[in-house]
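Beneath this line is the structure, given in structure tokens, with notes to follow.
Let's turn to chain A:
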Amino acid sequence: MIDNLIHAALLLFLPPLLLGVINKTKSWFGGRNGPRALQPYYDIAKLLRKGFVLSDTTTWIFRFGPAVTLATVILAGFLIPFGRFDAPVAFTGDLILFAYLFGLARFFTTAAALDTGSAFEGMGAAREATFAVLSEPALFFAFLTLAKLSGSLTLTKMLHSSMEAFSPETAAPLVLIVLGLFVVLLAETCRIPVDDPNTHLELTMIHEVMVLDHGGPLLGIILYASSIKMFVLGAVVINVISPFNTGSTAIDWAVFVSQMLALAVVIGVLESIMARLRMRRVPYLLVSALLLCGSGFLLLVR
Partner candidate 1 sequence: MSSIVLVLIAIGVLAAGGIPACLQSSRSSAGQKISTALTIIGGGTGLYALVLSFGESTHATISEPWFLPFGRFAVAIDPLSVVFLALVFVVPVLGSIYGLGYWKQAEHPKNGQKLGFFYGLLAGSMGLVSIARDGVLFLIAWEIMALAAFFAATVEEENPEVRYAGWVYLIATHIGTLCLFAMFALWERGTGSFALEAAVSGTVPAAGAIFVLAVIGFGFKAGLMPLHVWLPGAHANAPSHVSAVMSGVMLKMGIYGILRMTSLLPVTAPWWGGTLLAVGAITGLAGIAFAIGQTDLKRLLAYSSIENIGVITMGIGLALLGRGAGRWEWILLGLGGALFHVWNHGLFKSLLFLNSGSIIHAVGTRNIEELGGLSKKLPTTAALFLIGAVAISALPPLNGFASEWLLYLGLFDTLGLDGKTALGGAAIAVPALAMIGALAVACFVKLFATVFLGASRSERIEHAHESGPAMLFPMIFLAGVCATIGFFPSLVLLPIENAVRVWAAPLSQQTTLGSLVSFNWVSTLGIVLVIMLGLIFTLLRFLAATRSNRAHGTWDCGYARPTNRMQYTGTSFVQSIVDLFFFILWPKRGKDTVRGVFPERAEFKTSVPDAVLDRLALPVFKLAERYAPNIRFFQQGQTHFYILYVFIITIVLLGIGAMGVNP
Partner candidate 2 sequence: MMAYLLILLPLAAAALALAIPSNRLRPWLLPPIAATHTVLLGIVLARPELAKVSEELVLDPMGKVVLASISVLFLLCSFYSVGYLKYRDERSNRVFVACLLAFLGLISLVAWSHHLGLMWVAIEGTTLVSAPLIYFKHSKLSIEATWKYLLVGSVGIALALLGTFFLAYSSMRNGMEATLALSDLLARGPSLSKRWLHASFILLLVGYGTKMGLAPMHTWKPDAYGEAPGVVGAILAGGVTSGAFLALTRAYQICVASGEGAFSSRLLMFMGLFSIAVAGLFMIGQKDFKRMLAYSSVEHMGILALGLGIGGPALFATVLHVVTNSMTKGALFLSAGNIHRSFASKNTDTVSGAIRRLPLSGSIFLAGFLAITGSPPFGPFISEFGILNGAFSSGHFLAAGLFLFFLLVVFIGMGRTVLKVTQGEVPENLAETSYKDDFLMAAPTLAFLLIALILGLYIPEPARQLLADAAALLENRL
Partner candidate 3 sequence: MIHVLNALLVIVLVMNLFTLGTSRILSVIRIVGTQGAVIGIIPLLMHEHLTIPSVVASAAAIILKSIVIPNIMVKALRDAEIKREIEPLIGFLPSILLGAAATAVSLLISNRMAMTEAHAATLIIATAIATVFIGFIILTTRVKALSQVLGYLMLENGIYIFSLLLVEAIPLVVEMGMLLDLFVSIFVISIITNHINQAFASMDTRNLSSLKE
């Protein structure tokens, strides 16, 4: 019970910190001082305090988009185990629900983007939709592998047993799908090399250009939701590779949080040392992620 409460608390309050950490790392790499790590919380608060500026082209769908996004990512968050602790909600086949919740979110974010009738947002939506076509199968290849490893169809078991089932012959598949999952993570959360969250007008943006017309509270919700999304997907990756289980609750939670922060740092480092890919190249990256996961699976069941 208490674990579930912690789970909820982390899910709801920790994510923006990750954004902060990433930015901190990047600015540190850039030799700047940069905003403090808690800056995202202030941004969201500020945005929620602003008034609405709505395009008169838009309909209720435009406001519905962010709401759905937020609701779905939170729901998804409850399906993912954090660290060695079981997810609050776990049942056979929850992995599919998990993936399709993101699908639901995508449906409405893209719809909301197109609702503005602006060409730029259209582009962003188009790219979002396209890349999902490649990242979804990759994700499911990963799931297949994990299911095979764990012999179970609940995320909790699948993600936990990956390390327990670790052995010379499972090593290679695991490495492959972890790499694949990481790319999916970057793509889904719109980080470099797929996307650049810093710029807003670059016509080569995906996510950021979709929300071009959202402002005030809506933008705040979107910011919040996307940070949670990153947190949740991050948790997936971490879970696959984290072997730690000390047995003491407190330590394990601490371990988990530190791992998440470490992940944020890694992302930050990546973004500082890498350039964003040309938009035409992104599909190749995702295809390679697909191949990574796919070959991981084939290695396992061959």
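Quick notes on this structure:
Convention: contacts are C-beta pairs under 8 Å (C-beta built on N, C-alpha and C of every residue); 3 or more make two chains touch, one makes a residue touch a chain; residues count from 1.
On the choice of candidates, all candidates are chains of the complex that A comes from, given by their letters.
None of the values given here were measured: they were computed from a predicted structure.
Between chain A and the candidates 1, 2 or 3, a touch occurs in this complex only for 1. Against candidate 1, in their complex, chain A makes its touches with residues 48, 50-59, 61, 63, 67-68, 70-72, 74-75, 89, 91-94, 96-97, 99-101, 103-104, 106-107, 110-111, 114-123, 125-127, 129-130, 132-141, 143-144, 147-148, 151-153, 201, 212-213, 216-218, 221, 283, 290, 294, 297, 301-302.
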